[in-house]
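Inspection log for the structure reproduced underneath, given as C-alpha cells.
Excluded from the complex is one protein chain; the other protein chains are retained at their positions.
Right, chain A next:
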Amino acid sequence: MSPSAEKKLAGKSIELQTVAKVWDGTRAVDGVSVQVPAGSFTALLGPSGCGKSTTLRMIAGLETVDEGQILIGGEDVSRRPSSQRDLSMVFQSYALFPHLTVAENIVFGLKVRKVPKAERAERLKRVADLLGLSPYLDRKPAQLSGGQQQRVALGRAIIGEKPICLMDEPLSNLDAKLRHEMRVEIRALQQQLGFTMVYVTHDQVEAITMADQVVLLNQGHLEQAATPRDLYEKPGTPFAARFIGTPPMNLLPATAFEQLAGAGTLQLGIRPEAMRIDERGPVRARVQTVEYLGADTLADCLLGTAPFQVRLSGDSRVVPGEDLSLGFDTADLHVFDDATGGRRDDLISEIGAQLRS
C-alpha cells in the first residue's frame, strides 16, 4: 500500500434511537438502539431475516425510518435522502455499472459532485494503486473476476473519502480463500483511512475477526451490542450464547443436574471447549457419537435426556456408549434466567459450588 494514501479521515459517529421499520404490520426492525463510535468498525450480525440489512439500509437512507431517529455526527438525518447523508456503501451484489469502465465506475460519485478533472485523476490513481486495480482501469466489470469486482466496489466507496462506509454482506459472493484475504484487507483499509464502518454479515467469523463492536440482532430485536470478546465471554442472552462460537454453547436446563434439583427455571451454559474429562467432575454423561477432527474430537453426549457437545483434544480416545465424568471451571459457567431471558451472573458462584458438592 502506497504511503501517499495514508491520509486519515475523521469518521463520524452514528446513533440509532429506538429505530423501527414496519412492513405491512410486521416489525422487521423493532426498537433498535445502537451507538457506533466515530472511526470504529461495527458489525451488524444475525441470522437471515433478522433485520440487519434493513437496519443498514435505513442508515443509508434507502429505506424510510418508521419510528425513532438516526443521528449521524450528532445530527438527525432520519428524513434526509441518502445523497445528503455523507456516506458511501458497498452492496452485496457490488452494484457496479455494467456499461462503464472500472475507472468510470470508481470516479462516478466524484463526477456527479463535479470534482475537477485533475483531482479526479489523482484520486483515482491513488485508490487504484491502493487496491491493485491499476492494470484493469479500462475494463468493463464483466471482464473482471469476483474478487476484482469487489475491489472496484470498494474503490468506489472509498474514493469519495466519506466519513462513513456501509457494507452489506460484501464478501458473501467470494470463495473461502479470497474471503479471508479481503477480510484482512478491508479491516486494514478501515483502520488506515479512519472512517466509521458499519458492516452487515451473517457470518460470525467475519464479525468476530473484523469488528470493534458486534451488534447482534434477532427477529428485529437487539440481542446484544458488545465487543467480540465480551460477546463470546459474557453472552447476554441464550440466543447470543448459541449464535457465537462453533460448535455453539451447550444450554442445559438446571434440572438436568441432580445436584440442582430445586433450582427452578434456570438454564446453564457451558461451551463445548470449556469442558474436560475430570474423574471428580460434576457432569456424568453418556457418549452418543464421536467426531474425530484431527486436532479436536467432538463428542455428542447425553446428560439424563439433555443432549450436549464436548470438544476434547484429538488424542482422547472416547467411544460411543462410554460413560464420562466431565468438569469445567466455575468461571466458564453461564447462567440464564428462562423467564426473563437475561444473564444471572449473581448466581454463578453459588451454582458452581452446588455442582461441586
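Just so we're on the same page, a contact is a pair of C-beta atoms (placed from the backbone, for glycine too) under 8 Å apart; a residue touches a chain by one contact, two chains touch by 3 or more; residues count from 1.
Quick note on the criterion: contacts and distances are computed from a predicted model.
Missing chain, UniProt name from the options "Sarcosine oxidase subunit beta", "NADP oxidoreductase", "Sugar ABC transporter permease" or "Aspartate carbamoyltransferase": "Sugar ABC transporter permease". Only one of A:Leu45, A:Leu87 or A:Leu303 touches the absent chain when the whole complex is considered: A:Leu87.
Only one residue from A:Gly11, A:Gly46, A:Gly160 or A:Pro235 touches the chain missing from this view: A:Gly160. The omitted chain makes contact with just one of the residues A:Val19, A:Val32, A:Leu45 or A:Ala60: A:Ala60. On the side of chain A, touch with the chain left out of the figure occurs at residues 60-62, 81-83, 87-89, 91, 93, 95, 97-99, 108-109, 112-113, 140, 142, 156, 160.
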